[in-house]
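Here the complex is missing a single protein chain, while all its other protein chains stay put.
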Amino acid sequence: MDIVVLIKFVPDLVEDLEIDASTGLLDRSFLRLMPNELDEHALEQAVILKERHGGRVTVLALDTGDVDEALFTAVAKGADRVIKITGDGFDQGLGSRRIATILRRALSDVRFDLILTGTQAVDDLDGFVGAFLAADLGLPYVGYVTQVAAADGRVVVRKEYPGGLNAEIEVSGPAVLGIQAAERAPRYVVTSKVMEAMKSAKIEEFAVDEVSVENEFAISSMALPESGTHAEMIEGTVPQIAQRLAALLKERGILA
Amino acid sequence: MCGEVCVVVEVLRGEVKDITYIMLAAGRQLAAGLKTKLTALLIGRDVQKLVAQLGAADRIVCVEHADLEEFNPDAYLQVLIAVFEQHAPRLVMFGHTATGTDLACGVAHRLRWPVATACWTFSLGNGTVQCSSLTCGGKLIANGPLPEPSCVVTVMPGGYKAKDGQVHKTPAVETVSAPGLDQVRTRFKQYLEPPAGDVDITKQRILVSVGRGIQNKDNLALAEKLAAALGGVVSGSRPVIDQAWLPTTRLVGKSGKQVKPKLYVAIGISGAPEHLEGVAEAELMLAINTDPKAPIFDVAQYGATCNALELMPLLTENLKR
Partner (left out) sequence: MSLSTAVVLLGLVASVGLFGYRCWQRMQHLRLGRTAGPFGRWSKRIQGVLVFVGGQTRLLRVPGTGIAHLFIFWGFVLLLPTILQAIIEGLFPDFVLPFFAMFGPLLLVQDIVALAVTVAVLYGLYVRAAVRPERYKGSHQFEGNLVLCFIFTIMATLLCHTGIRQNLGEAHVAAAWQPVAAVVGLPLRGLSPETQEAVSEICWWVHLGVVLVFLTLLPLGKHFHVVTSIVNVLLRNLQPPGRLMPARRDEGAEGAERIEQFSWRQMLDWYSCSECGRCQDVCPAYNSGAPLSPKLLIMGLRAHLFERGQALRASPEDGRSASREATLNKRLVGDVLSEESVWACTTCNACDRECPLFVEHVQPIVDLRRGLLLQQRGDKTLATALESLRRYGNSLGKSDKQRAKWTTGLDFKIKDVRKQPVQTLWFVGDYASYSPALTQVAQATARVFQTAGLDFGLLFDAERNAGNDVRRVGEEGLFELLAQKNIAALQKCQFERIVTTDPHTYNTLKNEYVLTNGHEQPLSAKTPVLHYTELVDELTRDGRLKVLRKLDGAVTYHDPCYLGRYNGIYEAPRRVLRAVGCRVIEMPRNRDRALCCGAGGGRIWMDEGKVKERPAESRVREAAALGVGCMVVACPKDLSMYRDAVKTAGLEGRIVVRDLIELVDEATRANAGSDATAVAKTEAMASSLSAG
């Protein structure tokens, strides 16, 4: 079973985020990027399927700068082919639609039965790469997938709904799956194996020229949420506090 | 439906989900501001009986077919495309959920419309619509205009109150026949019920967590009722697990599990670092602790220093109303 895994590099939220005064958008100059967590799950799921059914795993990522280590780590985990897609302006944070268009080009000569990617990324604002790519390629898309079982050319996925409910959905033909969680937590590969991969494996490069995308949703401004260092203390009698808290929770849409 | 605000209704196992009402609440405001109508698009099988709950909309467009009984991504997508190819709304609203996010981009791609996701609130001005989304783990707010003539959005809960979308009125219903569904490449097989055994707290959206302040095992029941009312489960900090009031599977903290719930209610927990390590990424934390200097208050967004044992039953009641 040949699987393609798409990895998006997103801002590492361990750092503080700042707004660039001149653009009014996220200041990307000192941003550290890391692979989107759910894409790591997608890779893990792909390797699990490879271990179970054989085949090849191909990883694609846009070159947002400094992606090599993550790609070599993917090789150490079991990826057979890693492709870095290069082009102008990739470090500026592209929208999902644009990324999907770019990926489609890079996939033109890659054979696959399934494309796995994280169901969403932390910085997605204009849709999801997996869903767009599926639409572009004319393939079915199922997201929030937590299990993938393959038998006789058919794939049955487990889709996660709130409250612990799951649904089994059968998918035929090549498809794109948005992974919410792999069957197992993404494996840890020891550093020496990653070093080995750096010496023995090769990252393929695929250059992409100008890509035009119509109907992109564009962000006009960004802001940091107001932050306080101390909890807002709610005063009053116990019944009053209970009322206020209940109202607060409803306001926050927690109970949706 | 042309130029209207259209909410794609979310139904799960015959129940209209709260996100639909939230979208209807937002949709009513937008429709009013744009001086257009609010339509609810209801897809399924035998769903006409739900129409009475969708009174916030001006009219319902209903598409029914046996194959649409349970959510089936490819089938629903084909239905939506068929419907929207006939009528292009100004805005198409999906819930930012397991069902909505399967469909939004497919619709946007096929119909060549822009899509804005994870929208929290919308605003109107000079006939333009803006959306505001929380992104990057809640660390950043992004704003952008929703272009004309048509735009797709996915909506997160929180910006609007579900009750504002619940109107008791039966709107006009228009039935549309489903397109041919023989080329559908996904098929719903079955539901898998959640296991009755112990819960995996890392997968819970809502946790009511108890610490030593709960004083004894019998008071745990208060926390469990509160958790049930919130739709979550009970977890605990170290002293509680050590006393075996809760199994180790419920431990939150350095030696326990790392949880990332939407809501974390910390009852009688002081906020020792070993515990906080386990819940560093809670989106919203409420803390109840009689000690106003408890470190938990440096991390929680809201807090109170009242007696938790008195508060819990009252809060549970309030939530049920």
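Which chain is which? They are A and B, in the order written, and residues in each are numbered from 1.
The rule is simple: a residue touches a chain if its C-beta (ideal position, glycine included) is under 8 Å from a C-beta of that chain, and two chains touch if they have at least 3 such contacts.
On a predicted model such as this, the values are computed, not experimentally measured, just so you know.
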In the complete assembly, which of A:25, A:189, A:211 or A:248 touches the absent chain? A:189
On chain B, what residues meet the omitted chain? 238-239, 242, 255, 258, 272-274, 277, 280, 295
Tell me, which residues in chain A touch the chain that this view leaves out? 12, 14-15, 32, 34, 185, 187-195
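Convention: only the chains that are shown with their structure count from here on.
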Using mean CA coordinates as chain centres, what's the gap between chain A and chain B in Å? 21
Residue ranges of chain B in contact with chain A within the complex: 12, 17-19, 22, 70-74, 77, 97-98, 101-102, 104-106, 108-110, 112-118, 130, 133-147, 151, 156-163, 185-195, 199, 203, 205-206, 230-231, 262-263, 284-287, 292, 296-307, 310-311, 314-315, 317-319, 321
What residues of chain A sit close enough to touch chain B in their complex? 11, 13, 17, 26, 96-97, 119-120, 122-128, 131-132, 134-136, 139-144, 156, 158-173, 175, 178, 214-225, 228-235, 238-239, 241-243, 245-246, 248-256
